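A single protein chain has been omitted; all remaining protein chains appear in their positions.
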Amino acid sequence: MQTITLKLKNAVMSGIAAVPVEVDALTPDKLFGKSEAELNAVNVWWGNREENTGELFDVSVEGDAASADEVKIVLEGDLTRVKRIGEGMKAGEIEARGDVDMHCGAMMEGGRIVVKGNADCWAGREMRGGELIIEGDADDNLCAMYRGEIAGMIGGKVTVNGNAGELVGQYMTGGEILIKGNANRLAGLNMSGGKITIEGDAELFGPDMTGGEIVMKGKVLEMMPSFKFLETATVDGVEYKKYLGDFAMGEKKAKGTLYVR
Amino acid sequence: MVEITDVVCSLCGCVCDDIVLEVENNEVVKVKRGACSVGKAKLLGHERIKSPMIRENGELKECSYDEAIKKAAEILYKSRRPLLYGWSSTVCEADKVGVELAEDIGAIIDNTASVCHGPSVLAIQDVGLPSCTLGEVKNRADLVIYWGANPAQAHANHMKRYSYVSKGYWTAEGKKGKKLVVMDVRKTMTSKMADVFVQVKQGKDYQVFSALRAILRGHEDVVPDEVGGVPKAQLLEVASMVKEAKFMMTFFGMGVTHTGARHNNIVNAIQFTRAAHLHTKANIMPLRGHYNVAGINQVCTWETGFPFAIDLSRGYPWYNPGEASATDLLYRADCDSAMIIASDPGAHFPGESLRHLAKIPTIQIDPYANPTTEFADVVIPAAVSGIEAEGNVYRMDNVPIRLRKIIDTDYLPDEEIVERILTEVRALREKEGE
Partner (left out) sequence: MADGELLIRNGVVYDPINGVKGEKKDICIQDGKIVESVTNPKVIDAEGRVVMPGGVDIHAHIAGGKVNAGRIMRPEDERKGVEPKTKVCRVQSGYSIPNTFATGYRYAKMGYTFVMEAAMPPLLARHTHEEMVDIPILDNAAMPLIDNNWMTMEYVKSGDTDLLAAYIAWIIKATKGYGVKVVNPGGTEAWGWAKNCDLNDAVPYFDVTPAEIVKCLGEANEKFEMPHSIHVHGNMLGHPGNYEVTTATYDLVKGIKPYRDRPAMHATHTQFHSYGGTTWGNFESKAGAIADYINNNDHVSIDLGSVILGDTTTMTADGPMEYSLYQITGRKWTNHDVELETGSGITPFLYSGKVSVHTIQWAIGQELALLVKDPWKIALTTDHPNAGPFIGYPIIISMLMSKKRREESAEAMHKAIFDRAELPSIDREYDLNEIAIITRGMAAKTLGLAEHGKGHLGVGADADVAVYDMSPEERDAGKIQKAFLNTKYTIKAGEIVVKDGEVVATPPGRTIFVTPECDDKLMDEMMVTLKDKFDKYYSVTFNNYPVQDAYLPHPYEIKAPWRSS
């Protein structure tokens, strides 16, 4: 097991502006096999300039790894402007100790990310596989698609311990999302597959669904006006009202399912 | 005294082009016809920024164009995350140089769509836009719907030139052969003219669109008795008007772009149009505010692939509105310098964003002083496009029209100012031997 600790230097965020640092180059599979000196020399973008990782982070390495699976990256310091953590990662683990900026876990294929804080918008964007755990809240567009695409999340597992913003899982085609707190409006918009579970409150979930499943366990603030009630159904010993929709898409396409407590 | 015809107004997205002016001693002295009262005021001109200025010790001091341009170039060249914002009240020729400058210095280039019809662009990227030029509306539309918009006040010539009051080939009777429907949260000057006024509860437009779609697709049975404050009976009434129409045209404005489901309101409005298209010819169009916001979207798109909020800091275009849109950048204190051209964030941005804008070095390029001038560090006065400078603009329906130059001026046009800043930036780079 190898642990690479990257602590963002205080100076980075103490200027006139909080220019974000983009760390898509710092995933376990990309850093695997690099010496400490090489790690320090990896380029990351800070605004319109590339800087050495060692210029922006205090870098320390402990242990060895036989493969990227055995690499764990720990990010510390003020991560609120650190973007693209774990973007496209294929293996290994990232632990972010604090609130993180946008695109955390975007296009992930494998491995595991744990955010010990809140995640900004587009966490898990276009996720393909792996696991993402957000211990705090997730902002808008959790696991959503990129603008214009008709497929967003296609696989993987995401858990948010706190609340989620708007548009959770837009254009989801596969995978699983669990929101333990509340979800803001339009969760599951354009969903065609996969499963979203909301344990807290939500309104207007499932619009334009053509497939997939939303399990709504908390308080419904407002239902979409275009779903058809089918029957009561029991899932894991709990009784739900089962709905079919979204009929705003027309009958042929209305193949999404809502389970509402 | 000279009379000038076919003058093109450079104020709002209507881009009326049949204005007749009188010019005397290199000054516009009269607007004879064609302009609405707001357009008239612009054409007659008002107080200008007299000279380029640089702020020293908190005070703006007059200087030459050269000095101001040099200072602007220095600020932008040194910057790690510069923002080039505005562009909606200037011509495409200036926009093109703006994109080139943004590319050169690795900046973010954004425009007023971010606070205006950006949500409409997002909607188009989701579902597309069934639309047409304004002459189509004038000649064919017998059902006109204004949703979240009050053109009687904000686009004063719109109804008489293009939509409801206008007369065209199959609409020779004007208003008489048409139906006007207004959907809004409160009564307005426009709703007073309507055959049907539908009052939607604030922030509930999304559900109303979904319900109408379900009805138009033959599933009125699933729709409850009231949706978003609108009784089902009224929804059914609007749906039957749609079914009976020969050509339905929907215009929408700020009332739906920034409330409730925001850009998803527009997605749903477009989906509503697509559902209507099962029954009749149906088109839809955003009521663009500024006279060339459509133009900066067009220029950015054909040059970078994307219409606004384009981040060029890594040498290639990254587009993700909400991330690189000006208000978000400023709110998050992301950028360390800004060039504001042909727009007025001081009047339109939220306070939190303005606080940061006031903190960072800011360059303003504009003919007129406005709230942004209060904290700008470099102020560069520009010629007024459409009066002192010519160039291409795109009307709200994306029809390209050329603004005329009516009078001479010593003010530099936007295009030249930005060009000179770019030249200066390149000189700085060469000096540094990069």
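Per-chain numbering from 1; labels A and B assigned in written order.
Going forward, a residue touches a chain if its C-beta (ideal position, glycine included) is under 8 Å from a C-beta of that chain, and two chains touch if they have at least 3 such contacts.
Predicted model, so just to flag it, every value in this text is computed and none were measured.
Note on the chain not shown: across the whole complex it touches A, B. The residue touching the chain not shown here, chosen from B:Leu312, B:Cys335 or B:Ile380, is B:Leu312. Of the listed positions B:Lys175, B:His348, B:Arg402 or B:Arg426, the one in contact with the omitted chain in the full complex is B:Arg402. Listed residues B:Ser51, B:Thr133 or B:Asn370: the one in touch with the omitted chain is B:Thr133. Taking the complete complex into account, residues 146-150, 253 of subunit A touch the chain not shown.
Contact between subunit B and the unshown chain involves residues 5-6, 8, 17-18, 92, 96, 100, 103, 121, 124-136, 138-140, 161-162, 168-170, 246-247, 274, 277, 280-281, 283, 297-299, 301-307, 312, 314-317, 319, 390, 392, 394, 398-402.
We adopt the following convention: only the chains that are shown with their structure count from here on.
For subunit B in complex with subunit A, the touching residues are 79-82, 105-107, 122, 125-126, 206-207, 210-211, 213-214, 217-219, 222-224, 227, 261, 264, 268, 271, 275, 312-314, 319-323, 332-336, 356, 359-360.
By the touch criterion given at the top, residues 15-20, 22, 45-49, 81, 102, 121-122, 140-141, 146-148, 167, 185-186, 189, 204, 207-208, 222, 224-228, 245-248, 250-251 of subunit A touch subunit B in their complex.
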